[in-house]
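What follows is chain A.
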Amino acid sequence: MTRMDHAIMIKLLLVLPLAGALVCLLPWSVRRVFAVMLGFVAAECLLVALAVHEVLRGGVPAGAGQWLRIDALSAFHLMLLGFVFLAGSIHAIAYFKGGSSQTGSWWARLFSALWLGSMWAMVLVFVSNNIGIMWVGVEATTLLTAFLICTNVTSCSLEAMWKYILICSVGVAFAFMGTILVAASTVGVAGHSLMFWTELMASAGSLDAGLLRAGFVFLLVGYGTKSGFAPMHNWLPDAHSQAPSPVSAVFSGVLLNSAMYCLLRFMPVVEGAAGNGPWVHDLMILAGLISIVVAAAFILLQRDLKRLLAYSSVEHVGIMALGFGLGGIGTFAALFHSLGHSLAKPLAFISAGRLGHPRGTYDMQALAGSMRVSRVWGVGLFAALLALVGAAPFALFMSELLVARAAIEQKKWFVLALLLAGLGVVFAGVMRYAIPLLWGDRPDAALASSPAAPPEAGSRFDMLFVCVVVLLLVVLGLVIPAPLMRLLEGARAVVEGRVMAL
Partner candidate 1 sequence: MKLELAGTIDVLIAFLLAPLLPGIINRVKAVCGGRRGQPLLQCYHDVIKLLKKGAVYSRTTSHVLRAGAVIAPAAMVAALLLLPVPGRRAVMSFTGDVVLWAYLLGVARFFTMAAALDTGSSFEGMGASREAFFSALCEPVLLLVLLLMGMHSSGGPVAALVAVALIIVLLSENSRIPFDDPNTHLELTMIHEVMVLDHGGPDFGFITYAAALKLWMYGMLFSAAAVLPVFRPEGWLPQTGVFLASMVVFAVIVGMVESLMARLRLTRVPQAILAGGALCVLAIAFALR
Partner candidate 2 sequence: MLYETMMVVVILAGLVILGSSRIRMYIRMAALQGVVLGFLPLALERSLPAARTALLMAVAIVLKGVVFPWLFTRAMREMSVKRERSPIGGYSGAIIFGILAFILSLWLSNKWVLHPSLAGRTPEIAVPAALFTVLTGVYVIMTRKKALSQAIGYLVMENGVWIFGLSLAGEIPVLVELGMLLDVFVAVFVMGIATLKLQRGFGHMDADRLNELKG
């Protein structure tokens, strides 16, 4: 492909979901609108695949002057986005078909439009080369996804939405101040402020280290709020538990990563300035450890399945931050971890949704014995939970092992001890709930309260989906295919600041 093609492709990546969002608002019937939505998501995924392919061939697609750019890190995250949105869209249809939520056609159109709109915002985050536009994208994700939380209007979902909007907006405003500080640090170099990431990277060595440091603190707090670092994670369990399951899947699988991605963009810049290297890493390690410990503590107290999964997201974000903080093999591990997490968590949320939604509860005692209700989703949920706690053959086990190895290599024994303790607690805590959840005796109360709950067998397609994801998780745990390896290494090089801008 030529430069020209690249420019068209990258613009199309942005235009397609936006156009889709508008098209979905046209007066379609409920069935149609979901089909249209699925079509747009699938087309976007094809484009993403094309972009990843181009990056793997060694190209760096760019467009609109310097404004848009896809390097290995962007491509990697776009890939996650494609997968999660595709899976989420497919299951959104099934989820809302069997569910009890209001299904007017206007409501379905609005949902689809917001769904595609949030996809657009996240794509914008990943493809923009300007740190300001990147911020605009993150803020846009907050606003567009807010209404997805209270698709089913209850007092709880309203409460979750309110917390989500308020906490994330405040956090993201802090991120903007951080962005401004980073831009201000460049005035000494260029005479005016630089806001293109490539320019920032090119002049990272001569930027004002003090301002960058101040900026990074703001960025860490700001984007950290959005990506669910403890202690700014309060919105996360509420939003994840109240949102419809496909939306929870997107929240956990892409939204958190997109905020983390912004931090990754800034890490090499701040690190590049004189004397900031270890400091940035220490901050990330600290953020990661706090998240892991807090999540481990709260996982033990959960009764609600989706809240359990949400706290597990906090834990995994913590592990990623820890990996990025440790650097070296840790960076690779963290990237790989986010891949594994983005595969396993959507599966977990979708399975939980398919199990819990028809019965109108996610209380783990009420859901006990789920394996007998639906074998497909029971297996899916159990496999996802196993993967998430880091059981042996799955991809997440490998990445956690690599993070631990990074800690050992750097002789950070305290970090290692906390990490292992956290992982151990999470393993025990989740398994304690998971086994009765799947194989326990169904309580009579639950039967009485939901007489109309039919045992959902799960279609052949559902089975295929679960099998593919589980297989992927297992295979990736055993062997990483060469192209993926190249992509991961490329992304790692970007995070470590080894790839110079064009």
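The rule we apply is simple: a contact is a pair of C-beta atoms (placed from the backbone, for glycine too) under 8 Å apart; a residue touches a chain by one contact, two chains touch by 3 or more; residues count from 1.
A quick word on the picks: all candidates are chains of the complex that A comes from, given by their letters.
It should be emphasised that the depicted structure is a prediction, and the values quoted were computed from it without experimental measurement.
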{"item": "Chain A in this complex - touching candidate among 1 or 2", "value": "2"}
{"item": "Parts of chain A lying in touch with candidate 2, wherever the complex brings them together", "value": "130, 132-133, 135-136, 139-140, 142-143, 146-147, 150, 153-156, 158-163, 165-166, 169-170, 173, 176-177, 180-181, 183-185, 187-188, 191-193, 195, 208, 210-211, 214, 237-238, 241-242, 298, 301-302, 307"}
